[in-house]
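Only a single protein chain was left out; the remaining protein chains are all shown in position.
Labels run A, B and C following the written order; every chain starts at residue 1.
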Amino acid sequence: MSILVDKNTRVVVQGITGSAGSFHAKQMLEYGTKVVAGVTPGKGGQRFEDRVPVYDSVEEAVKNEGADASVLFVPPALCADSICEACDAGIKLAVCITEGIPILDELKFRNYIGNKMRLIGPNCPGIITAGETKLGIMPGYIHKKGRVGVISRSGTLTYEAVWQLSNVGLGQTTCIGIGGDPIIGLKYIDLLELFRSDIETEAVVLIGEIGGQDEEMAAAFIKESKYPKPVITFIGGQTAPKGKRMGHAGAIIEGGKGTAQGKIQALEDAGVTVCKSPADIGETAAKILR
Amino acid sequence: MSILVDKNTRVVVQGITGSAGSFHAKQMLEYGTKVVAGVTPGKGGQRFEDRVPVYDSVEEAVKNEGADASVLFVPPALCADSICEACDAGIKLAVCITEGIPILDELKFRNYIGNKMRLIGPNCPGIITAGETKLGIMPGYIHKKGRVGVISRSGTLTYEAVWQLSNVGLGQTTCIGIGGDPIIGLKYIDLLELFRSDIETEAVVLIGEIGGQDEEMAAAFIKESKYPKPVITFIGGQTAPKGKRMGHAGAIIEGGKGTAQGKIQALEDAGVTVCKSPADIGETAAKILR
Amino acid sequence: MLLHEYQSKELFRQYGIKVPLFKVVSDHAEVESAWTSLNSSKVVIKAQAHTGGRGKAGGIQMSGSVQEAREISKKLLGSRLITYQSGKDGKPISKLIFEVPAQIQKELYFACMVNRQTYGYSLIASTEGGVDIEEVSRKSPEKIKIENISGLCEFNDFRFRRLAKGLGLSTELQKQFVQVAKGVLKMFTGLDCSLIEINPLVVTEGGELVALDAKVSVDDRALWRHSAIAEMRDKLQEDPLELQANEAGLNYVSLDGNIGCMVNGAGLAMATMDIIKYYGGNPANFLDVGGGANKDQIVTAFKLLMANKSVRAILINIFGGILKCDVLAEGIVQAAKEVEIKIPIVVRLEGTNVQRGREILGSSTLKFVTASSMAEAAKKVVEVAR
Partner (left out) sequence: MLLHEYQSKELFRQYGIKVPLFKVVSDHAEVESAWTSLNSSKVVIKAQAHTGGRGKAGGIQMSGSVQEAREISKKLLGSRLITYQSGKDGKPISKLIFEVPAQIQKELYFACMVNRQTYGYSLIASTEGGVDIEEVSRKSPEKIKIENISGLCEFNDFRFRRLAKGLGLSTELQKQFVQVAKGVLKMFTGLDCSLIEINPLVVTEGGELVALDAKVSVDDRALWRHSAIAEMRDKLQEDPLELQANEAGLNYVSLDGNIGCMVNGAGLAMATMDIIKYYGGNPANFLDVGGGANKDQIVTAFKLLMANKSVRAILINIFGGILKCDVLAEGIVQAAKEVEIKIPIVVRLEGTNVQRGREILGSSTLKFVTASSMAEAAKKVVEVAR
């Protein structure tokens, strides 16, 4: 089993004719993802790799190919529009890879989609159900069908964790990079909730980093809901210089939260196993699951 | 019984220190309405008529006096803000009397309140449950506790209908002027639905007028839901000159609907009794209810 | 408030919507320089008047020389343009547009308005531009494409593209269409418009999307926050009585009958007209004195009624709510002092402060017929107006 996506997920790639879009659409096809359509306005009628039909709009991709999920490789300036388009077309899950979207655009599409569509990202590697389907840019071969769910704000650090899980023989169920931007779609809590009822997922690896309060909220959720599966975490940025980017007022609103120390404290209070080194994630999970 | 408001409704008057606000707040008090607070920013701390406390914000009125409904006598330019304020403060039903609110403001507060708060109006006479409470500007004495619910887009034409119902001895349960603006809160359908389960309401008088499609939608609702109570209507503007205010494009979107003839046709098709003369509303209702 | 074509086009330019090169001519002396500055062998001259059907009525003419332009301008400027939409008196022409003619490949229709049902905006487009869109709507509704825009979302390029694709535009024209739609929505929301209509929106031979005509209406209720737009009002285009009513905060529409009506509330006013007809009479006007009328407004309202020489009887039908009956009564008494009233008046008063209202009327020297119901009032006024 898995969460959110599996081998039956029918994927449309928005921005398929761009360079990142076409490279990763090919990679997804190779991995086995059902890429049923591409969308680039003005390029409808083409075929990508001689097989995937390209449309001018997501609406047409949904109508003609039954797409139910979308991966977006769309330039930052056009992303908000494309996400709203996916939502209106009836896409159930959108994965936005794009980095560099203006934050006010993020606010706007986040408010627009509300609960109508699930969004992963933006500025994320995507989601993969090992051995079944990938919607994103993660290298497929590092994943191995297995027993652990992975949730991470980071991109490459997720690969690191996944690679370790594969090397210790545990493998993964579904891995999700939720994205590094301040405004994102699904958060730790939403995904922990989904992993709770996925019987194949025996443990969850949660990769966090400094900034924001999402890890603290996840800790509170784990504690209050008496989360039934072991959670293993690593928090990046323990040695990062403080305040390089944070204005004064930002520190106020987060009231001293947002530091690696605070997050680690909160997670340990919730009974979560916190790895000291990012190289210990796989081993730690292996020890816990025997 | 009644719908939406009764003698226990705790009312805050927004704009109570203005001339219309203070006049009608007094009238409401006289009618027996529980006016528990007034709000005028900057005038908090006063007492209206030596008894009703005035606050700077609706929030304080709700917290200190338990207000659950609001009547707004606020200038058009400030109305959108005041409606959002009522919504945020937890008011359940707001009645906006104000006329002349810019339509884009109406769009904005209508989107803002969504389903969080019920709104009557704007540009309406308000709502009254005969013999119990009135939230609005209708002359109280014309109403008589009785058997008929009244819903109307008009102000004074509602009084006319009510007066007739009182004179023929039927009286009213609750009467609602839903407002004459293009963008309003509760519509015919919402109120018909509420009247359906009000056991004291034996029939509904529905006063419509030219423009928009709300009467047609009400007709469709009555037909499709096999509405269980008799509905008596009058449609104003049967002899009004056409197109004085309508741009071409407006006529398109309404596709020939919006005329008195179209509305009457739709209502008669739905089994509704349509009065030819506005003077026949009371008599017609009396005949139907014996 | 309706804008003139030239005003609308100047705003279009500010919002990035292409319009043909044009000059405004208000005086014969300006013809020469306008002609020269346009540097075109032909110039379209368009009368600026608030009415449709200008073309068929001679309000739009092509000139091939400055002499011809002079002649056309001489004929148009200062005259009244009578079209099938303008009413029998037509509309005054105090300004002309001198415009470089567009090389038209295709004529489209495009409009934006508020959507009452979705609490947002509707964009309406058609491949049948330059003609009466209501006609198109009746005969070939499939040629009309509608896109509903949420009142909240600003990201609608995909909707604009869908509309453009529905019109069968090329990819390049789709892009231009998106810009036009964006500009129109920005102007609509930024200036509190109630209608923006571009008919036709043309595709030129050069492949450009250009607004050839423009009908823009701004929400009167929002003019307080757009002082520059409010100043664009051309009062000469409005019916003098309606204008006077408007300035007094009254809602007045002239009609053909002989019974003057003064009513409070639009619904009751319409119903009053309906019942007058029902009893065989003919209303001379629609007059809603509004919810909160004061004494001065009642006086003005009375003068408006009396200004119509066809009026043979007056029906005052007031059901007091915000407007209190005593205020109305005082207004009538005051008006009677200022205006000589020789025709019969039927009064029906009910509602807030009705007793004081009746007393004031009763103790005045004014003669009138009273009625205790709307039906009685209507019957009586129809009778006396015969």
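Methods note: a residue touches a chain if its C-beta (ideal position, glycine included) is under 8 Å from a C-beta of that chain, and two chains touch if they have at least 3 such contacts.
Source: prediction; values computed, not measured.
Considering the entire complex, the omitted chain makes contact with A, B. In the complete assembly, the contact with the undisplayed chain comes from A:I142, out of A:I16, A:A37 or A:I142. Considering the whole complex, the residue from A:G66, A:P102 or A:G271 that touches the absent chain is A:P102.
When the full complex is taken into account, the listed residue touching the unshown chain is B:K108, out of B:K108, B:K134, B:R153 or B:K187. Mapped onto chain A, the interface with the missing chain covers residues 20, 24, 27, 76-77, 97, 99-105, 107-108, 110-111, 125, 137-139, 142, 152-160, 163, 180, 182-183, 207, 209-210, 212-213, 234, 236-241, 244, 247-253, 255-256, 276-279. Although one chain is not shown, part of chain B still touches it, namely residues 41-42, 56-59, 78, 80-85, 88, 105, 108-109, 111-112.
Basically, only the chains that are shown with their structure count from here on.
Separating the CA-averaged centres of chain A and chain C is a span of 54 Å.
Shared interface positions of chain A, i.e. residues touching 2 or more other chains, are not present.
Looking at chain C, residues 150, 152 sit in touch with two or more other chains.
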